[in-house]
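Of the protein chains in this complex, one is absent; all others appear in place.
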Amino acid sequence: MRKKIIKELQDMPKFVYVLAVLVVFGAIVGLYRLYAGLGATTNLSKAYPWGIWISFDLSTVALSGGAFTLAALVYVFHMHNLHAAVRPTVLAGLLGYTSVLIILFMDLGRWDRAYHFLIYPNVNSALFEVSWCIALYSSILVYELSPVLLANTRWKGIIPVLEKYTIPMVIAGVSLSTLHQSSLGTLFIVMSERLHPLWQSMLLPVFFLISSLASGLALIIAGASISRWVFKRSLPQNLIAKLGWFLPWVLGVYLVLKLGELEVMGELHLLLNSGRYSVLFMLEIIVGMVIPIIMFSSKRVRHDRTASMIGAFFVMFGVVLNRFDASWFAIQPIPGVEPYSPHWMEVAILIGVASGVFLAYTLIGRYFPLFDETMVVESKRKETAVNPQLTASEIGVAE
Amino acid sequence: MSTQATPGKYGFLIDVTHCIDCRACNVACSVENNVSMDSTRIWMNGTGVVGEFPELSSSTAPFHCMHCNDPSCVSACTVGALTRDHDGIVQYDDDRCIGCRYCIYACPFQVPNMDLDEKMPLIVKCDMCGDRLQEGEQPACAATCPPGAIQFGRREDMLAKAHQLITDHPDKFIQHVYGEHENGGTSTFYVSPVPFEELGFPMTSSTSSAYLNRLVTHGTPAVFGAAAISLSGIYLTIKNVKEESAEEARIAAQTAVVQAAEGAAAETAAIEAEESTSEEA
Partner (left out) sequence: MTNFTVSRRDFLKMSGATVGALVVGQMLPISLAKAAQEAGLLDENMTGHISTMCEMCVWRCGLIAKIVEGKVVKLDGNPDHPHSRGKLCPRGQSGLMNTYDPDRVLTPLIRVGKRGEGKFRPASWDEALDLVASKMQGIKEKYGPEAMVFSSTHNLSQVQFENLLNAYGSPNYGTQRSLCFNAMIVGNLMTYGMEEPARDYSDAEYIILTGRNLMEAVSTSETGDLTMAMDRGAKMVYLDPRFTKTAAKADLWLPIKPGTDLAFHLALLHVIIKEKLYDRAFVNANTVGFEQLETTVAPYTPDWAAGITELKATDIETVARDFAAAGSKALAHNGWRTSNFENSFQTARAIASLNALVGNWGTTMLPASGGHGGEGLGMPPQPPYPRASARRLDGVPWKYPLVPFKLGVFQELRDAMLTGDPYQAHGWFISRQNPVQSLPDRTRTLEAMGKMDFIVSVDIFLNDTSWFADVVLPESSYLERYDPLSQVGNRVFIRQPVIEPQGDAKSALWIYKHLGERLGLGDYFQYEDEEDFLRQQLEPTGVSLEEIRKKGYLDLAAPEHGEEPDIFHFNTASGKVELFSNVLDGAGFDGCADWEEPPMPENGRFYLLTGKVAQHTQFATQNNQLLNKYQDEPRLWINTKSAEKLLLKDFDLVRVTSDVGQINIMVNVTEAIRPDCVYMTPGFGHISKGFTTGYGVGASDSVLHVTYTDPISGGQALTQTFVTVQGI
């Protein structure tokens, strides 16, 4: 047994050790934060009560939207040819949400009372609703992933029972996701003028929802490339192309709604004369939307592994920037008060948690049946189907 | 405006021309309410020294919770630790608070403070000195102010007095009572010789952000229901369509087989019939 463990450790790719060190360090700093309080370990202040942790949470939830997007496409819209990507994406989503919950816990001034949201409701509060949705949705993600986690254990007998209720759980999960992805946008409505008008809007929930769809799709596309590099397994490019086909439509709707709303509110002129806010906004629009729209409209890009990955990263960048803008960069400063920049401990904890996500993903991918239905990449150029049930007609999905 | 904007019982009238920035109100509040040393429930806003020597001017005013009619913080608080009581006072339950700090962002007047130097921090906010009100005393700030800049009484009296002041002395006061309509209306009224933006007062709209917030958050169950129903609908529809087309394909296949079998049987029968006719001849 010991020999086996040592051999496993020796076989690990080296970056796993780096991640482990970062996780341990982050955990130590995290424990200290819980002990010493926010004042001693963060640069949060009355002028800037939310910082990089909240921005991270918002971004991670948006990116983890891949899980609900994919579940909807596969189970509700019956696109079963995408089924291969479900498990890895749901795992990514679950780990993403877990990291969000950990960071949220770190962020609570009174972490000793974290459970209060369960017993003290305020139905008017967007944050109350978000907390419940995320808690419930995380449970559903666990449920969806349980076949993977239980596959090699002695409880694997209940897997068929669990799988029987997949559809209702997925529908509940997608509904919950729709709710909290949009409610994270609703959060900012009560802040009125404190959030720059280029972002502030009564349509914030719609904007956040649509962009989470886009970032979800992008995550799946980008995730395919990453898992190819790390696990030597991936999806066939045709499936990736199919997902990429949706992107320009989703981004297009967002763009029309966003610019249209600015025009209706008479705020369009702010686009160009808001100084650094204009720069941030244009970055979101151009890098995060316009360029990917152009790219993914091209069949060649969609079928090119590298190009579609780059396009996906642009989309993810745009959405993450949007979340950081809404929660940090576009929050109007208070005159005379130094703007917020994170304390090193905030960053250390964040890196620790993010490393933990990658570490967990790597280890689970290594030891659990995450990729049974996906292809193995044998060589750089050839891709061979392993699963005999994927017929030729399904691989060559109609364009 | 908002459906929940019933005015409260008490109000403050703060006359900026009287405030001399002595901070007796700050000290009195700290003592009365055991405020931690690194935070405050009341503070000074002001214009600073404006102009060039010797043409100078300066105004200051104390600022604390406005006790809005439709408080944004109450609407936003995740666990309902902030509530508005029957007298219109915005109360804080420091046993419930989880320190999420949403209220700090929600408040358009930038009121809630947090004693971040404490290991277990809590929000710091004016509560109109409830203990003193019970004894028939004024809140500590109003009671102590030596030049009488902070007055306290029934809300309608304070509002009426504010309007009286600005009407009677149009040369002395800006013709606006700050706090009457801001954020949907509050219980704290200011009259000032200088524009309120110059004092550093947040200029907010007359619609409470709590109202806007509720417009969206009250749609939550509807959104969830709509999503669940439409997703179920889509799932079942596509499932039906697929099953129907699968069924049709199966029937077509079966029909083809039957037809093929019938055709084969007919052929066989025809061949047999031919053979029998040829034998009879």
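Should a chain be cited, it is by its letter among A and B, assigned in written order, with residues numbered from 1 in that chain.
The working rule: a residue touches a chain if its C-beta (ideal position, glycine included) is under 8 Å from a C-beta of that chain, and two chains touch if they have at least 3 such contacts.
Quick caveat, the model's predicted, so the values are computed rather than measured.
Colleague: Can you tell me which of B:Ala24, B:Leu122, B:Val177 or B:Val191 touches the chain that was removed from the display?
Modeller: Residue touching the absent chain, from the options given: B:Ala24.
Colleague: Among B:Ala143, B:Ile174 or B:Ile234, single out the residue that touches the unshown chain.
Modeller: Of the candidates B:Ala143, B:Ile174 or B:Ile234, B:Ala143 is in touch with the missing chain.
Colleague: State which residues belonging to chain B touch the missing partner chain.
Modeller: Its contact residues with the unshown chain are 17-18, 20-24, 26-28, 30-32, 34-40, 43-45, 49, 51-54, 56-60, 63, 110-111, 113, 116-117, 137, 140, 143-148, 200.
In this section, only the chains that are shown with their structure count from here on.
Colleague: Residue numbers of chain B touching chain A in their complex, please.
Modeller: For this pair, the touching residues of chain B are 38, 72, 74-81, 96-102, 104-106, 108, 110, 112-114, 116-122, 200, 202, 204-205, 209-210, 212-218, 220, 223-224, 227-228, 231-232, 234-235, 238-239, 242.
Colleague: Taking the complex as given, what residues does chain A use to touch chain B?
Modeller: 35-40, 44-46, 49-50, 72, 75-78, 107-114, 116-117, 120-129, 131, 167, 171-172, 174-176, 178-179, 182-183, 186-187, 189-194, 202, 205, 334-335
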